[in-house]
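Shown here: the complex without one of its protein chains, the others still in place.
So that you can tell them apart, the chains are marked A, B, C, D and E in the order they are listed, and the count of residues begins at 1 in each.
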Amino acid sequence: MSAWMHILLDAAPHPGIFLPAAEAISAADTAWMLMSTALVLLMTPALGFFYGGLVRAKNALNTMMMSFMALGFVGLAWALIAYSLAFAEGSSWIGGTGFSLLSGVGLEAKGSIPHVLFMAYQGTFAVITAALVSGAIVERMRFGPYLVFITLWSILVYAPVAHWVWGGGWLGKLGALDFAGGTVVHINAAAAALVIALVVGARKDYARQAIVPHNVPFTLLGTAIVWFGWFGFNAGSALGANASAALAFVNTMFAPMGALVVWSLLDLRRTGKATAVGAATGIVVGLVAVTPAAGYVSPLSAIVIGAIAATASYHALLWRARTRIDDSLDVVAAHGVGGLIGALLTGVLADRAWNGVADGALFGNASQLTVQTLAIVATIAYSAIGTYLILKFIVLMAGLRASSREEGIGLDVTQHGEEAYSRGEGAILVQPERRSAER
Amino acid sequence: MSAWMHILLDAAPHPGIFLPAAEAISAADTAWMLMSTALVLLMTPALGFFYGGLVRAKNALNTMMMSFMALGFVGLAWALIAYSLAFAEGSSWIGGTGFSLLSGVGLEAKGSIPHVLFMAYQGTFAVITAALVSGAIVERMRFGPYLVFITLWSILVYAPVAHWVWGGGWLGKLGALDFAGGTVVHINAAAAALVIALVVGARKDYARQAIVPHNVPFTLLGTAIVWFGWFGFNAGSALGANASAALAFVNTMFAPMGALVVWSLLDLRRTGKATAVGAATGIVVGLVAVTPAAGYVSPLSAIVIGAIAATASYHALLWRARTRIDDSLDVVAAHGVGGLIGALLTGVLADRAWNGVADGALFGNASQLTVQTLAIVATIAYSAIGTYLILKFIVLMAGLRASSREEGIGLDVTQHGEEAYSRGEGAILVQPERRSAER
Amino acid sequence: MSAWMHILLDAAPHPGIFLPAAEAISAADTAWMLMSTALVLLMTPALGFFYGGLVRAKNALNTMMMSFMALGFVGLAWALIAYSLAFAEGSSWIGGTGFSLLSGVGLEAKGSIPHVLFMAYQGTFAVITAALVSGAIVERMRFGPYLVFITLWSILVYAPVAHWVWGGGWLGKLGALDFAGGTVVHINAAAAALVIALVVGARKDYARQAIVPHNVPFTLLGTAIVWFGWFGFNAGSALGANASAALAFVNTMFAPMGALVVWSLLDLRRTGKATAVGAATGIVVGLVAVTPAAGYVSPLSAIVIGAIAATASYHALLWRARTRIDDSLDVVAAHGVGGLIGALLTGVLADRAWNGVADGALFGNASQLTVQTLAIVATIAYSAIGTYLILKFIVLMAGLRASSREEGIGLDVTQHGEEAYSRGEGAILVQPERRSAER
Amino acid sequence: MKLVVAIVRPEKVNDVLEALYRADVRGLTMSRVQGHGGELEEVETYRGMTVKVELHDKVRLEIAVSDHFVGPTVRAILTAGTTGEVGDGKIFVLPVEKVYRIRTGEEDQSAVTPVETDDAASS
Amino acid sequence: MKLVVAIVRPEKVNDVLEALYRADVRGLTMSRVQGHGGELEEVETYRGMTVKVELHDKVRLEIAVSDHFVGPTVRAILTAGTTGEVGDGKIFVLPVEKVYRIRTGEEDQSAVTPVETDDAASS
Partner (left out) sequence: MKLVVAIVRPEKVNDVLEALYRADVRGLTMSRVQGHGGELEEVETYRGMTVKVELHDKVRLEIAVSDHFVGPTVRAILTAGTTGEVGDGKIFVLPVEKVYRIRTGEEDQSAVTPVETDDAASS
């Protein structure tokens, strides 16, 4: 059951039954949701820097572009059709086409904010979810097919899953708790990441050669801005400037703090050194894990969630590196494991005293854990299969993978005809012709 | 007619007649305007990174400083006199001196927010408009004269034009539609850019040698933050957390998405590769084009505006590169063309059903297009002439242009005595003397 | 007396007597405080970039990590105990343990926002104050002891001082004016910085060799984001979206503008060149100086404060560089001197006509200056002694200082096992073993 | 003594280093360079400007060896550095009159035999 | 065979490359260096610290040529690389004992004649 629905229903007696509320627009809620939408939008380029710093310089732009372009292609797909499939009146499985081309999406109230704003806010989620997947196939996937993939994926995979949980679909009706997208966004993206990493295959240098981050400060910068944006992601999911938003906000602040501390201590224990890349990863994992729980658990529980998720993720990451699965930037270990821990612990630590909606197992509602598990399994299964089919379809038209030569030269030059950092020596002006100057 | 005025007048029957409203301060509107002001302020340094990444490393700091310094010199000029000339009771042509030195600018309500906040919000517009101009003369203009130029320009050119459209001046009275500054900010800056580029002249390497961006990630970073800030720029222009703000916000999100997609497709068609610099440019062009339209058109129209502006700007840019006009970072092709398309399409696609204020040609109000054209022409003419005169005046005191030797070494070392990226080798400590350590 | 208390007391007749107010939660105030908290949180990583750009590349990550890690260790310390020591019912000298482990910190109203949010907002102040200190000992302090230091310092030094001024302690009762932390944050951090710089000692290259910033654009980026965040820091200190917030906001915008202009002119006069590092420093000094004054003085006074602080700080910085005190990033000259000027001028320029609370010396209340001075002296004394004792305690367990060899190689590799910028050549994969690929 | 200067592909550096190690070559100095030769140029586009990049990233190795070591060194590079595609690089052998080890002032032969530390040995 | 090492101004690199191309010099290796000589120092200021930068950015070209090619190569650089201002740089001609093409193992003369691809030809 989604945070939004609580608001729309002001905590309905029958969680899951979707009743569009007919409230008036609140200026204060609108102010906060305007800001939240901007914050979530900012997360996607920030992700580009988080990812871009971790790859080699010759692939920096390509990696960043994988995030930036999601803003264009997924964003448009959302306005044209995906929003409708996710949030328009429809079946338990998928929304209708009532809102396609934004028809019927106007300034009227949706909850306590204008409907267009709600649509835009949700759109920012679709964009970043698609961008998250890119971490699994950096440094080797051709750019054209990538664009086709994220566009189709956001329509065929993201929209339905969002509908299930938030759009009045079956998982919402079952009362699955996902405050801001632990399942819909992170587990969903991670499942897709695993599949695409396997289908595209490992980088030629993977496990043969050291592949070292080219700009760790960019990764730290991305982390900082992602965290900043995440306040809109989680606290904005309360859809208003209310107590639920305040709780979600505070948890979004303290869970990553807990994760950061734990991650550093694990680093110190294992290698004697607290790494910066580790700190960045720990923060993100804490943010991921608290996402489904943000508005449902106490701040202390949030710290616990961050700490547990960090531990799990830390070891998942070490294990993954020993496998042949080149999930290059560890989308599965960070967002998959983090999302999983978060979704399950939400089922355990949810506290009606704080959220006024539902209790978790720890507070006597054991069944919640079952629902959470069901939501996780269903999402993973659907996302994995959907991703696989989309990729198989694209392969019919074009290869997914850059040639070994292109991979060697780097995708910036070969896919984008640019270098991230250039001194310009030996670059000969071809066009406009030099003549133009003598003219 | 300005967005602010609608608010102040709550959609007055006689658009253009300026009546200071005596409403009470709204906490919600204040919250949003506090945020919006911060967002717009952030755009100027972000512009510095957008521009700074596109130049050669030896001029990176100089280019960034051209934006950062506008925050100081233009900002102070605004507080001391320019705000008054733009917004104080005055003639149709220019505001009075009633608000000079901020006298009479207090905590009383201006619309539904404190007057000081309104003044500050407007100030951020003056700052970035001046900074935008710098893109035309990077890598060659002396810094001192540049500082004098932007200070004078903001007082003598920006303030009057802002008054015409937003301060109760003649263009506003005629009912010209410019929600957030397509004309006042972007066309105005572009006209000035063209003139200053011609007066200062081309870089010595221009069209003789390849001049390649030294740090494209910085340009992408600038783009992301500029977009983020633009939500304050456009949605903030509603001067409150209202439906108009929500509409402006959503359009500010989708127009650049449309522009980004179109730009990439044009890139792919022309070169087979979607460039990162192109993506950044496309996003900015989409933002520019939707600026005058933000609160007046439907989201679908916003996407159309972004798409059309991207196409026009894309080709303008290719054309410009073949000319001898060294508008180095294409202020004209991006902000001029984008602003022009936006201002005109506002006159076409404005929809009273969405903005409650005015219809465009498409909705039967053909005359609007005439008014828009008039506003554009008047702004270009005044800005071009004003810029030219200011430059001629400065030349009386000092040369505008760095020496060819300085241009060769780079402006960072010659104008600022610094290097953007230094390893410190061969840098000998002069002061404080080494002795100090032995002491 | 703190800004918050005014709100809580709606300007109580007996400034300083702390009465927890029982108002209802305001959605608008909550919206602004959600945003403000996010903004202040963002300041700490931004500080990491401001500092990180100023050091040599081999210490870039270590310097940034000193800020990032404060988010983890100080953040948790705040939730577990420090918040309670600062804001729980207690003595005049220190708060009680009533709020430890966040017990009793729930969604109930604190002023007009949820208590948890107030706690989180205050937490962001504790984090950045600790991080500020790191500027004094970059490029040479071991990371483990640093983590222990900031954790203890935030509990034993920051929390009590915050209590004195804002938590109902003796300085607040005396009516000391510190709107957003000129004394509690900046003077406090600067005193600690001086002590830790002296205890740890100068870098081996200090005053022997040129130590040049490795990435000035990062410093500019940090400056821009810090300024952006500072609006939450100062305007958020009004604890609501009210006129006081608007005033604080506007002053936070114009004071640094004034400081920036003055700093540049001083630079131009001294060296003939306006430096970028100088511009960044000037902006920060202006922000520091206006912090205690933000909600108490007129915008014109704010400009004056910025200008005076810039002048003082500029010369303090030149002087410091000639001494043997390796306060490497000039925490004292920037935050100490800036905070001092700001705190004193608040006592002079505070204007009841603007703040509705208290007048400064200029408006006939000379005694205010005495109170301000007392607050400054007490804070410096306590902070210096506390810092010294904490360091002496840590030394019992571990050395504070990296070995000369480690200092030579750089702290990134030796403390974190990473390089900020790596091309990966000659990096041989050790683990996971290459075999894994052949498997 | 001779100075062997080799220009190799960045992606081949690790293989070459390993081959040199096996050939008992311990000391060398490396730098990033850009080379022009028979390779295809890359075309790059920045807004309205199209540029042809004639230079490709290469790595330059500088190895001082005593005469009888020249053969093995060159062979190691030739075998480990080749991909068969244009752009593999060159090797130049230059005469050296004198070599000094700065730490000790030792000359020639003895100057280029690194001290064996366990780490180095295990590398 | 000889190795021509030239230190030139960065802003002159493209002109020099073009001159070399016209002189039928196809292969070369380039690197960014910093040089000290008779040029004026730049003074930089960072907060309280003033530094004198004694090094100026230069570009180092390394060109292996067969003996009869030395003249044309040097002349090309001398003409294309000069501005007449202090700091134009130097050329050093070093003897080379052997040259190998890594791709093929070819030696000397033949090792430095790049394969002609259309692009290279048109460059």
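A few remarks follow.
As a working rule, a contact is a pair of C-beta atoms (placed from the backbone, for glycine too) under 8 Å apart; a residue touches a chain by one contact, two chains touch by 3 or more.
What you are looking at is a predicted structure, and each value in this text was computed from that prediction instead of being measured.
Just so you know, the chain we are not showing touches A, B, C, D, E across the whole complex. Among E:Val13, E:Leu28 or E:Val74, the one in contact with the hidden chain is E:Val74. Touch with the chain omitted from the figure is made, among A:Asn215, A:Thr275 or A:Gln415, by A:Thr275. Residues of chain E in touch with the missing chain: 2, 5-8, 31-41, 52, 54-55, 58, 60, 74, 77-78, 81-95. Contact residues of chain C toward the unshown chain are 205, 209-210, 405, 408-409, 413, 417-419, 425-432. As for the chain not pictured, it touches chain D at residues 3, 17, 26-31, 62, 64, 94-103, 105, 111-112, 114-117, 119-120, 123.
By definition in this document, only the chains that are shown with their structure count from here on.
Using the contact threshold fixed earlier, the set of chains in contact with both chain C and chain E is A, B, D. The greatest centre-to-centre gap from chain B, using C-alpha centroids, is found for D.
Centroids of chain C and chain D (each the mean of its C-alpha atoms) stand 49 Å apart. Averaging Cα coordinates per chain places chain B and chain E 44 Å apart. Residue positions 26-28, 31-32, 35, 210-213, 215, 221, 271, 273, 275, 277, 321-322, 423, 428 of chain C each touch two or more of the other chains.
Residues of chain E found to touch two or more other chains are 14, 17, 30, 44-46, 48-51, 123.
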